[in-house]
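Everything below concerns the one structure shown next.
With one protein chain held back, the other chains of the complex are shown just where they sit.
In order of appearance the chains are A, B and C, and numbering begins at 1 in each one.
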């Protein structure tokens, strides 16, 4: 069961971003989200390195090498954008000004603990970046991840086995198989076509509940 | 014994400001200092309300009503000036970036305690403004004051009787009668012409010492 | 579409609840949103806690709010005015007005902490003085510091020079003062500006308050 592609996961997330939201894009999957925002909605994307109002990737040859996002990729600024120093930019996260950080995740627990900065030793020094700052403060934190590891082991667990980024922060999980709300446990709101609830449970390391209104997971037409 | 006029005190202080110094001007006597800076010296005056590089008073009719100093008087900006928010401006005081705050004082103790924000009840609510912020952080704090009250009571004391602005902060005192360094007690560096050390002691509420190189207090020619 | 512009000052000030903590920008008269304060007087919210540097003077809108009995508590650094403020003085003397006196830099920093999710900070300012009484004091590196707690505003009323429809702000000269730090701290931030400009007219490098902190802007031409 592979379910959605990476593009399909980010398309699905983009459909849920409300008009006018301030959204931080973590590195990895989240940076793929912006092109999929439905037309007519205005979303202000923040990049932790001091950019608010990040626009699409620049045309080849038109890059400003000093205008990059958190993933160090060249970006543009929209009309209405603003630049902040790092200390001013990071006011926006723990201070709760960002409506929704979109974060990649290695693991999420049934109570919303997030692990997204450190796996078991690859021998290299660990890096945390802005992960911990982004995970605190916002009322909603959406985690984007593959439902299982490449070996098929669950990433959604009763307790994270990797080091935590922050406890009890994730409010919603988008995977290649399902959209799950973290609300007194794990509530399945959508499942990809062709997968049933029992099969999803076997791929999940914590008890899940089926929402009464659970729907097939939407994908781009 | 009246000694120096207010202008003469501020003239005397101005002579000691080193070229290139960053100097905060407290309200009251200190705001009179800038015109007396010897020519050839460049001093950057800060006003706590976010101005760095304060220039002379504007010509009548040329005032910008939104360009005022800490005493709410209209000012100008010099080439090289910058504007900061209050939170950025007040980084400069406890952070030790201001070389010399010039502060008015009600009382100073022999160990450099400063009292300059609250006298004994005039029945009105007390105001502290930026006094306490300015008094901490700088390596040097110069207090400008009349040597005694109008009733002739000393303002330089073993212990302040008014509420403190900050303990152990004043490093130098300029009065209408003397210039005194606070260094393991009170060291008299200059006395106004016509006053001897013994007479100065009777006007001072703490033991003073005579510097070996004590000179007559300079005034403008 | 994001459009924080509101049609008039009544719409700008609407919805402020009784008992709100209201941050008010300005240093003396400069940068003080007197027109929003006038509208607040009309709007009617009571039992307000106001946070500002000064506390009004003469017959300005702050004095009028005080005189109308609408203010329960004032958090400020300097509640004295060269124009006099006998209303404040009387209410204070009669015990009808609570005053929390805060050093000016500490006031700015407490508001910044509120905006940044910082639960407290240790500052040397006021350590060893009467204003530190009742607060935790603690030595770091041989020096006494005071634990100061954040201030969070239910509402921030701010005056700026220009805004765009996203709420980005620039200020004029010394009128910047508490504007940026208070704008970032209000759960509801309402800004009066001289002029609303087209989106994109403000250089991203020169925006002082990013629009993320702002909820409503009203153009007053002054």
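Heads up, the rule we're going with is that contacts are C-beta pairs under 8 Å (C-beta built on N, C-alpha and C of every residue); 3 or more make two chains touch, one makes a residue touch a chain.
Owing to the predicted nature of the structure, the values given are computational and were not obtained by experimental measurement.
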{"item": "Neighbouring displayed chains - absent chain, whole complex", "value": "A, B, C"}
{"item": "Touch criterion as defined above, residue of B:53, B:101 or B:125 at the omitted chain", "value": "B:53"}
{"item": "Residue among C:113, C:163 or C:218 touching the omitted chain", "value": "C:113"}
{"item": "Per the touch definition above, residue among C:80, C:145, C:159 or C:216 touching the missing chain", "value": "C:145"}
{"item": "Per the touch definition above, residue among A:40, A:65, A:152 or A:212 touching the missing chain", "value": "A:65"}
{"item": "Per the touch definition above, residue among C:54, C:77, C:123 or C:177 touching the missing chain", "value": "C:123"}
{"item": "In chain A, positions touching the absent partner", "value": "47-51, 64-68, 72, 77, 83-87, 89-90, 93-94, 118, 123-133, 136-137, 163-167"}
{"item": "Touch list for chain B against the chain that is not drawn", "value": "19-20, 22, 40, 42, 44, 46, 52-53, 77, 79-84, 90-98, 136-137"}
{"item": "Hidden partner chain, residues of chain C it touches", "value": "109, 113, 116-124, 140-141, 143, 145, 149, 170-173, 204-206"}
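Throughout what follows, only the chains that are shown with their structure count from here on.
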{"item": "Centroid-based (C-alpha) most distant chain relative to chain C", "value": "A"}
{"item": "Where chain A and chain B are represented by their mean Cα positions, the distance between them in whole Å", "value": "55"}
{"item": "Length of the line joining the C-alpha centres of chain A and chain C, rounded to whole Å", "value": "35"}
{"item": "Multi-partner residues of chain C (at least 2 other chains)", "value": "112"}
